[in-house]
Every structure is written in structure tokens, then in C-alpha cells.
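Beneath this line is the structure, given in C-alpha cells, with notes to follow.
Complex shown without one protein chain; remaining protein chains in place.
As written, the chains take the letters A and B, and residue 1 is the first residue of each chain.
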Amino acid sequence: MATCSADLAPLLGPNATAAADYICNKFSDTSFAVDNTYLLFSAYLVFSMQLGFAMLCAGSVRAKNTMNIMLTNVLDAAIGGLFYYLFGFAFAFGSPSNGFIGRHHFALRSVPSSSFDYSNFLYQWAFAIAAAGITSGSIAERTQFVSYLIYSSFLTGFVYPVVSHWFWATDGWASASRADDFLFGSGVIDFAGSGVVHVVGGVAGLWGALIEGPRIGRFDHSGRSVALRGHSATLVVIGTFMLWFGWYGFNPGSFNKISSFYTSGNYYGQWSAVGRTAVTTTLAGCTAALTTLFGKRFLTGHWNVTDVCNGLLGGFAAITAGCSVVEPWAAIICGFVAAWVLISCNKLAEKVKFDDPLEAAQLHGGCGAWGIIFTALFASEKYVREVYPSRPVRYGLFMGGGGRLLAAHIIQILVIVGWVSVTMGTLFYFLHKFGLLRISADDEMAGMDLTRHGGLAYVYHDEDESQKQGTQMRKIESHPSPPSV
Amino acid sequence: MTTCSADLAPLLGVNGTGAADYICSKFSDASYAVDNTYLLFSAYLVFSMQLGFAMLCAGSVRAKNTMNIMLTNVLDAATGGLFYYLFGFAFAFGSPSNGFIGRHNFALESIPSSSFDYSNFLYQWAFAIAAAGITSGSIAERTQFVAYLIYSSFLTGFVYPVVSHWFWATDGWASAFRTDDFLFGSGVIDFAGSGVVHIVGGVAGLWGAFIEGPRIGRFDHSGRSVALRGHSATLVVLGTFMLWFGWYGFNPGSFNKISSFYTSGNYYGQWSAVGRTAVTTTLAGCTAALTTLFCKRILTGHWNVTDVCNGLLGGFAAITSGCSVVEPWAAIICGFVAALVLIGCNKLAEKVKYDDPLEAAQLHGGCGAWGVIFTGLFASEKLVKQVYPGRPAKYGLFMGGGGKLFAAQIIQILVIVGWVSATMGTLFYFLHKFGLLRISVEDEMAGMDLTRHGGLAYVYHDEDESQKNGIQMRKIESFPTPPSV
Partner (left out) sequence: MATCSADLAPLLGPNATAAADYICNKFSDTSFAVDNTYLLFSAYLVFSMQLGFAMLCAGSVRAKNTMNIMLTNVLDAAIGGLFYYLFGFAFAFGSPSNGFIGRHHFALRSVPSSSFDYSNFLYQWAFAIAAAGITSGSIAERTQFVSYLIYSSFLTGFVYPVVSHWFWATDGWASASRADDFLFGSGVIDFAGSGVVHVVGGVAGLWGALIEGPRIGRFDHSGRSVALRGHSATLVVIGTFMLWFGWYGFNPGSFNKISSFYTSGNYYGQWSAVGRTAVTTTLAGCTAALTTLFGKRFLTGHWNVTDVCNGLLGGFAAITAGCSVVEPWAAIICGFVAAWVLISCNKLAEKVKFDDPLEAAQLHGGCGAWGIIFTALFASEKYVREVYPSRPVRYGLFMGGGGRLLAAHIIQILVIVGWVSVTMGTLFYFLHKFGLLRISADDEMAGMDLTRHGGLAYVYHDEDESQKQGTQMRKIESHPSPPSV
């Protein structure tokens, strides 16, 4: 608040510096309190998305693998907590550092500082585990549990933090908040992470699913696709609504501060930008849901709720990059296209016999990529100025901003895809080589809950069932499963 | 904050104007930030009620219609988002306008303004979809899907916004914020919408359910009522708790601002009123739940959790109108009566063979109406003065405030019932005439999930089931359903 006192002192007249300082300090206290309150509760909302992912995944897999998928979601959060604390946050935001990777604040050393408080760490952690949550969907129902543990730690501890450093840390090589002109004199505008979070998670999942191949029975001998339906649409809907709820922390929360003003004393400030972000997010999702509803109705003949849910999430994944810099009407376009992107990605996936139980790669990868391009087309000059002040403004192509932003964004997509393929692709490849990736056919037929997780998730008919379970339990316990997990 | 500078300048002495302005604008920044944070997070909470409605509905219908009802809840939010953005908000709050309907801010044009920010839109949208959510419950399990799409758009896009304009917009003909003496020199006090939201939703549902008649098997040939139980009490409880959680955004959030003071520097300000509102809400719901518990125990002989949940919600629906202007002890009376009202309405509904799978009409219509009356009886003078300043305070009849407020509240009920019957009643009537309202008998027996939504919601026994479903899926796909949805 140095500026504050500097401004106020002369106004208060001679030798009022002390008074000015005193008043300005109290103002800075207030805004710290407000901003931290805002950021912390946003972080809590983003965390609640983890429940959303867990339910979405659980509902989309078959009952016999429910325990397995839910366990991975719980562990994404738990492992993420430790690894992101130990070095993830340091790799991502430890400054001063080079453009590629951060190298301070390991285990939160010298945090809080003037630039980062604990709330920033918590918020970024919630983002990191979201990325891991995305991937776990793509490789569901056929992946060994140890490989989950391995990729999840690697993704949240290293791969994701590095990407977020590039685009979000002040000294990332492609960051929009970078001072010196770089990447076509325009940084990348990936406000809440269509690329940094969704494309990363999606591409990682893509490689995992591709390398281990489709689930048994997903494509019959004649090669026709057979729907292996999830066991509970209710859980899918719960998950979708929780994700929607959490997205209000994900997108508007990415401002980190709400108390900054544009013109002091004016009703239009950062708080309005935050509100606008929530509105664009809502509109994109709603449009995508409706588009999917009617699109699917014409393609398949029914009104399918799980497809609508996925369409909705596709719209969110797409708007995430540009949510803060586009007009509400543009968000509607974003959602409309996102729905079609998702539908065609799914068609394509079927053609190439790619099996992703949650459509995660298509949804987060495909729609995320569209979102990045969309931002480069529709970012409005006024909003870019406000949200990314003090740098040469590059805005949307269709808004008359020229192609530099678009170029930068295409670079972003390529770079992310490349980096994730190199790191995660290799990881999955070696896991596969060492027979750690895919479970045995018997396990897959029987379901992992029974063979690895100590029994089925549901026991609705007590008397008989619970007895049967009970014996199974004890049987399993008596011969502990082989060390090969 | 001009008043602020006006007050402060003289105090700061000669040529203190500049300083005063500077300080005051920083104060206004701070309160904008706080108020928007408060309003946005309240809006998120209200949105989370949509998950509550979805689960409450899903749990209260039979398994064979789960996909259908959940889809409608997702779409209430989605269609609501688009329609409320395009004209709903304009009809409701577009000012300056006449007393009947607003006519500015279509598609959020010239928002943010000094009177409305994006956060206000988001908050009002969450209210609008809540109303639609209520109605979807009454006509569950037997309504064609297109009918949902039509009524939902109409309700959130026109019917509800008009009502909210009347009672909440500054220039609504019956608004309590209206300055000129109207409606017995007292406006209507419907703080968070027992009338505007709950009666509207309830009456709309009443007409829908009434016109299409009860579900097959709900009343046997001898006319005795047969309970068609919902398929999962767990989902009902889940939904109820989410609604309770969201109601803390619904009622206290309706203040829109939290930083206003009553006496500057005093610990008692609007923030206390907000807290009190949360307390009255809690007490009303809790009392209603306990009353229902014991009454039902006496009437039916068991302790029924779903009834208790409905009683709880009835208490909330009732207190919503007066939550900010009644004392906590009055809230207990409110909840107690609300529970009895609900039980009475249900008995009545059975007598007249009216079938509402979620008791939505009885709950939101009946208890909502009681809530409006309750406010006319128990509104306290002191609190009315604080919450609705700058107008002749008309308060509760039993608190010695005379009958003017009470009369106004009665008018409100009549007007709302009339308007909704005229609009939604007619709509449902014509849908019925054109055979778009009710599904065919076969569909109803088989369940809509199988015939319209591409398969059942649950597949617990994979091997067989999922195969069977798989086949059904493909069968259905091969003969796309008739265009008549």
C-alpha cells in the first residue's frame, strides 16, 4: 500500500505522513482479509470437485470396479497433498527461477511471503489433484493399483507443476504476466487452465488408455462397439452437480484477489470481473448441455442424461481458459462448439477403438484444446486490459486483435501435448513393459473389488449376501493376494 | 459513498475534501469487495440446492424413472441459464420500468450498472431455477419430456420473472422497496420468496399434476390410496441435506449486502441481521422436522425419515418469507404450524385423489402460503425498520402493527395464485389438449428410462444385466423412437 500513503499524505496536508501510513495500513489489512477469505473459500469449492470426480467415476464404471475407482480418487487428493507440499508447489511457483521450472519454497519454506500465502498453496493444490482426477477416469476398470500410485505422484508432483510454471508463474517462459516481450510479444492467456489442467489431464489419460488398450468386451470380435454402461446414473448426476458447484471456485477463484479496484470508488471493479467470470462459466456449460441434449436426440433417438452431463462438463472445460476475458455472449458460442467437439471426439474414439470409460481424454483434452483456441478468437480488448494490465495487449482474432494471441495459443497446445506425451507417455510405456500397467484377464472379468479391494462395494440383500461376502472376505484374507499387487 | 466524503471532509478541516474523497472511495472499494464476495458465495450455495432437488426427486420416484427426473433437473438449470440470461432477468429487474414487468438489461445489456452487478444476475438465476425445480417434482413419472422443456423455459423465462418483478424490483407494483404509498401504504414483505419462489413453483406443479391426473396404480380401483414408494430413501436424505445447506444462501443471502451498518462503529449491523436470518431459518426447519416426526408417529405408527425430511423442507419454505424480520422464537411457531399445514395438505390431497410424487405442491404451495401469512402476523417493528428502511414500517398483526401488512400479504397470495393459474394452468391445459403432456400407458408401465432415455439408471449385476441392457440399447438404437418424443 506504499502508493496509498504516497497519494494520501499530501492530501491530508503537511506532516500527515504518519496519519496516511496508519490509514493505508488498515486498508491493506482489510484487503488482505477479504482476498484471503475469497481465495480460501474458492479453494474449498475447488476441493469439492474431488467429490464430484469420485462420484462421476464411480457411476460411470461397472459395479464390480467401484471400490477401485473411488479409492484412486481419494488417493489422488491424499498423494497430491503430500507431493504438492513437498515439491509440486516449489516446481510451479518457487521464484525467482528460470522459465522452465521453479526452485524455491520446497515444503513451503519461506511461505507466507509477500507474493504467496498459505491460501495460494491450498488453492493450487486443489488444482493439481483435479488434473490427476481427470486421468484416473481414462484408465479406469483395467489398471493395476500400483500404477495408479506411481502415475498420480508423478503427475501431481512433477509433470503438472512444470506446466503450470510455464503459463502461470510470473517467470514462466510463456506466462501472460511475464514483463518482457516473449512468444510473439503476447503471452498465453490460459486464465483458469483449459490447457494447464484439462489438456494435461486429458492427454495423460489418452496415453494411458491407448497403451493398455480397451476393456475386455468393449469391442466385440466383429469390432462393433458395445456399450459397457456405468452402474449408476444417479452417481453421475451427483458428480456432475458437484463439479459444477466446484467450478465456481475453479474459474472465478483464479483471480486470487477480489478487492482490487479499477477506478477507486467506482462500482465496477475486480469484483465485477469475478462475477462476469461466473456468468460466462454458467452460460458455456448450459449451452453445451442443451446442444448435447438435442444433438444426441437426433443421433441416437433418446434423451440421455449421462451424455448431457458430459456435454455440460465439456462446456466448462472449454470456457475455463477464457472465462475472465470474454463477453457472456461469446461463452454461448464456446459452449455450443464444445458440445460438438465432444460428440465428434467420441465418434472418432469409437472408430479407432479407443476406450475411455469416462470420455475423459475426449472431454478434457478435446474441449480443453478448443477452449484455448476459442480464447484466442474471442478475447475482448477491454477485459484483457483489465485482467492482464501493464503489458502489450493482444486480444482475440475475431475481435480485431490480430493473430499473435492465436499463434501463442496454438504453441501452447503443441507444447503441452508434447511435454505430457514425453513424460507421461514414457511412464505408461515403461509401466506396460514391466507388466505393471494392466490387470490380468481373470481379475478384469471378476472385477477388481473382489480380487484386490476385499469385496464388492454394495451389499443390498443382507442375510444371504453379507454371509457370502463374509466368507469371501475371510477366504481372501487367509490367502493374501500375490505381491504383484 | 458521496455521503461519506460529505461527512468526512469538514471533520478533516480546511481543504480536506481531497483526502476525504480518497479515503471514502477506498472504503467503498472495500465494501464492494466484501458484498460481492458475500453475494457470490451465497449464489453458489443456492445453486447447490439444484443438486438437492435432483437427489430429492430421484430418490422419491421409482427406479424406472430415475434417469428421466434427473435429466429434467439438470435441464432446469441449463435452460434456466439461457432463458434467464436472455430475458428473464430483464423482465424481473430491468429498470426503469412499469410496475408490471421490467424491460431493460436483456442479455445483461448495460450490466454491471450502479444498481446491478453480474453477481446479482447469478444470484437471481439460482432462484429462478429453484422455482422450476419445485414444479418438476409434482409432475414426475408421467410427463412427456418435451412438456418439461416447454414449461421449464416458460416458467423461468417469463412467469417467475414477472412475479419477482412485482414484489422485489424497486418499481414493482407491490414491492416493499417502493417509495410511494401503495397497497395499504405497506408493500408486501416477502424477503426471500415464500410467495415469489415457492408458491409459484407449487401452484404451477399443482396445475400440471392436476391436469394430467395421478400415476397408474396410485389409487386402486376401490379408490384406496396405494403408496408408490420412491426407490431410495438415501437419496432423499442426501437431497434434503443439500437443500438445507443451500438454504443458507437462499435466505441470509437475500440481503445481497452484508457490509451495511446501522450505526457506524457499532457491533450490531447488517451482518447481525444476516446471522439472525440464518438462525430463524434453522429453528423453523428443526421445529418442523420434530413436529412431523411425532405427529407421523402418532398417525401412522412409525418413525418415517422421508416424512421428516419433507416436514423439514416445509418449515424452510414457510420461514423464507419472514426470515429476516421475525424474532427467533417466532420462527419456532412458524415451523410448528408449517408441519401441521403440510400434514393437512397431504391428507386433503389423498381425499381428492391428487397425486404429487414429491408432495411439492402441498409443501411449497401450502407451507409457502402459510409463511406469507405468518410474516403478516409476526413481523417485528424494530426489524422491519432495519431491513426495509425509509418507508412507513407496517409490521405484524400480533406484534401490534395493525392489519395493513397482513392484508397486503393476503393480496399477494391471491395475486400469485391467480397469475400462475392463468399462465401455467393454461399452458398445461393446451399441452394436454395436444397430447404432449402425459406419456402413454405402456411407457408408464415400462418406465421412461427404458423407452425414452436409453436404459435403466442402475446396473448392479454386471455379467447378465449389462449384457441384456447392452442388447436393449442396440435394439432401441436400431428403431429410433417416434418423433412424438
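By our rule, a residue touches a chain if its C-beta (ideal position, glycine included) is under 8 Å from a C-beta of that chain, and two chains touch if they have at least 3 such contacts.
Treat the numbers as computed from the prediction; the structure is a model and nothing was measured.
Among B:Leu283, B:Leu405 or B:Val420, only B:Leu283 touches the chain left out of the display. Of the candidate positions B:Phe47, B:Phe116 or B:Trp271, contact with the hidden chain is made by B:Trp271.
When the full complex is taken into account, the listed residue touching the unshown chain is B:Ser259, out of B:Thr17, B:Ser113, B:Thr170 or B:Ser259. Residues of chain B in contact with the chain left out of this view: 4, 7-8, 11-13, 16, 23, 27, 30-31, 34-35, 37-38, 41, 45, 62-64, 226-234, 237-238, 240-242, 244-245, 248-249, 252, 258-259, 261, 264-265, 267-272, 274-276, 278-279, 282-283, 285-287, 289-290, 293, 300-305, 308-309, 312, 328-329, 332, 447, 458, 460.
One chain of the complex is left out; on chain A, the residues touching it are 1, 12-13, 15-16, 18-19, 21-26, 28-30, 32-37, 40-41, 43-44, 47-48, 50-51, 54-55, 58, 66-67, 70-71, 73-75, 77-82, 85, 107-108, 112-114, 117-119, 121-122, 125, 145, 232, 235, 238, 452-455, 457-462, 466, 469-470, 473, 476-477, 480-481, 485.
Convention: only the chains that are shown with their structure count from here on.
As a whole-number value, the distance joining the C-alpha centres of chain A and chain B reads 32 Å.
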